[in-house]
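Below are the structure tokens for one structure; questions will follow.
Every protein chain but one is kept in place in this view of the complex.
As written, the chain order gives the labels A and B, with residue 1 at the start of each chain.
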Amino acid sequence: MPSNNHRRALGWRMFGSVAAALLLSAATAVAQGAPEPVLVGVNIPRTGPLALMGALLEPSVRLAVDQINTAGGIKSLGGAPLELRWADNQASPSLSGSEEQRLIQQEHVVTVIGGGVSGAELTATQMAERLKVPHLISIATADELSERGFRYTFILSARAVDYARGYVNLLNYLKANRNIAVKRVVVLNENSALGSSVAKDLLPMAKDAGYEIAEQVEYPASTSDVSSLLTRIRSAKPDVVLHIGYIGDSILIWNTRRQLGMEDVPFIGITSGIGSPAFMKAVGAAANGALTLSQTNADLTADAVQNFVRSYQAKYNVPPENNGFFSYQSAYVVKAALEKAGSRDPEAIRQAFSTLQMRDNVVLPQETIRFNEAGVNVDTPVLLLQVRNGQLVTVWPDNVATTAPDFSQFDKLRSR
Amino acid sequence: MDFSLIPQGIVSGLLLGCIYALVATGLTMIFGVMRVLNLAHGEFVMLGMYLAYGIVVATGMDPYLSWVVTIPALGLLGAAVYAGLVGPVLRRGDENSPIVLTVGLLLVLQNLVVFFLTGNVRGLSSAYQFMSIKLAPIVIVSVPLLIGAIGSVVATVLLFLFLRRTEMGLALRAVAARPGSAPLVGINVQHVFIVAFSISSGCAGLAATLLVPAYPFSPITGGQYTLTALLVVILGGLGNYAGALVGALILGVTQSVAVLYLSDGVASSVVLCMVIAVLLLRPQGLFSTGAVRA
Partner (left out) sequence: MKPLWRSLGILAALVGATAIVGPYALSEYQLQVLVQMLAVACIASAWNLMGGFTGLFSLGHITFVGLGAYVSTLLQVRSGLSPWLGLPLAMLLSGALAAVVGLVSYRSRLSHAALALLTMVLAQLAFVLAFSLDITQGMRGISIPLRPGLTQMQFATGRGYLLLALSMVAAIVGLCILIRHSKFGHRLIALRENERVAEAIGIPTFRYKLMVTIISGALSAPGGVLVAQYTLFVDPDSAFSIFKSLEIPIYAMVGGLGSAFGPLIGAVLMSTIIQLLRPVLSDFGAGLDQVVFGAALILVVLLAPRGITGYTAALLRRWKPRHEAVA
């Protein structure tokens, strides 16, 4: 006959089992309710010779994804959060291709965000094309990237040809609107894919527009000294120097310009880190008046821009730079494409990219982000920025400028 | 061709060469004393620059005084690297492996910096970075470059005195000249090796102090200094200190003057062909009086 103890034990056991069953089904229900994350790959140079590019791309992507997930993730996928999978291509084309493959075939990402180095992007996009997964290039210059008839490559930033056109447009504007007649131009470019691809487009374009290319001087970005370079440039007596480089060499050039007393020759940089926090820190007051072409700036008044700048500054204690804008934007473009596709199928996402008309969360100075048949973000503009009293302000084109430009460094070219 | 640019090129080249010499001296010392090619040498310079930058930003001290920290810190690091890594490998008679070790060290040092400090480029803002002195209407000398050159020359002279006048210096030269016989005369070869490695990395630390006031840096800055040091050491002769100085000056001047008139690609090719010619025609270096040693 079962004792009282035994009955009590049985009772507890029954209670335990029922409770467990209830808990289990509740947990399963909850687990099924929480949607699977959407995996997005990021393929950038995190180490190696162009780690400085990756270092500026990485933080913004993380920030954007955090914001997207906090705001509820991808609504059309049941609130699925984005989850990033990282790859370091070390600026090496062969590694980039295989890392792209790893992201797609091992990590099962549905889209890849790339950017930073053209050579690495060439092979990464090739792999993405082979494997039929969309690859969004945040920032890279090689014209070739959009000229191969690929369907899965989308590029947000301007390409070399756009930068070159930007320079020529600026010079034309100076002549037509500001009575500043530039005649002799020196092109100073670092000799990797960035500098050489822009120079290759710029030289014929400038010549066709009537400017005289006094000299084209190439140099390695890793150079330890630029005094000979600047001496050579000075002897060519240019009206302006168009400089395509990276931040390290820009700092060196700015230091040496003042040492050699060459500040009377205006330099206009592009992608060269002029006005960036590290540049300002290193060059200080001598940076005042420095001009650089760029595509974005923290002083643009659009709400989305200011929100981005504020949140970036709050998290990282420095304002974002051009690269950061593009990688931040890339994350939001991916979000928009996913929302539009309502699916994790790369083919549907690709379709969404190609028909995208994105107006929300745009931190680039354009109203709508859309890609043409070549995958190019056609409306992406080129801006002129200037360092004024420690701030980097937007001075051209006139319709986007937040501050009137100070072209006093061109005074001796006026009304010839 | 505007020949008036040449004096500027020569002066800048000479000054830059002095700094190259300081870096190359460290490399040539390690090779001369223990036959090891330390490919991580440039990484010590890079670490020194980060250290100097950090100290100057934290304390506001004059950047040129940071040697008080960089030299001992890097010297200690060098001693540690020898004691823990290179020494054990050399002691078992392995002559080929140390170079692989230095490649591993290069990867570790460079990427630790990337991991902890990011790959961003940094530049110090100092009182010196814009200063210049006009030596002649056509020759302007950058003050940081001048100070760097003077500092390098002083260090090199001190090093020469050390090697010629002190007992340890003599021991270093003895081990370099006759590695087999040195122990027979009572020289503790292990001590000599540690000292050599420390001095070498100490030189890297000093070079870092001399560079940081006006030259930006990032984790990859080390590589270019290693390559330059290698070229200098080939010109001057492996293990030859005076040769390193002269070789560095030649390299500096050739580079500076070539860039005035030629494209960077041609200038670099000229320099490299010159180095190859020296290797083939005078493998002991341009200035060696001794015989080549295998």
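A few remarks follow.
One rule holds for everything that comes next: contacts are C-beta pairs under 8 Å (C-beta built on N, C-alpha and C of every residue); 3 or more make two chains touch, one makes a residue touch a chain.
The model shown is predicted, which means the values in this text are computed figures rather than measured ones.
Counted over the whole complex, the shown chains touched by the missing one are A, B. Of the listed positions B:Leu65, B:Ala127, B:Leu158 or B:Ile276, the one in contact with the omitted chain in the full complex is B:Ile276.
Residue A:Glu144 is the one among A:Glu144, A:Glu215 or A:Asp379 that touches the chain missing from this view. Contact with the chain that does not appear here is found for just one residue of B:Val108, B:Leu135 or B:Val157, B:Val108.
Touch with the hidden chain on the side of subunit B covers residues 31, 35, 37, 39, 85, 88-89, 92, 94, 96-101, 103-108, 110-115, 118-119, 223, 227, 230-231, 234, 238, 263-266, 268-269, 272-273, 275-276, 279-281, 283, 292-294. Although one chain is not drawn, its touching partners on subunit A can still be listed: residues 46-47, 49, 51, 54-55, 58, 85-88, 91-94, 97-98, 101-102, 104-107, 118-119, 122-123, 126, 129-130, 142, 144, 148, 191-193, 196-197, 200.
We take it that only the chains that are shown with their structure count from here on.
With centres taken as mean Cα positions, subunit B sits 37 Å from subunit A. The residues of subunit A lying in touch with subunit B in their complex are 46-49, 51-52, 54-56, 191, 217-220, 222, 224-225, 227-229, 231-232, 235, 246-248, 251-252, 255-256, 258-261, 273, 278-279, 281-284, 286. Residues of subunit B that touch subunit A in their complex: 2, 4-5, 8-9, 12-13, 16, 110-111, 114, 118-125, 129-132, 140, 142-143, 145, 214-221, 223-225, 228, 255-257, 259-261, 263-265, 268.
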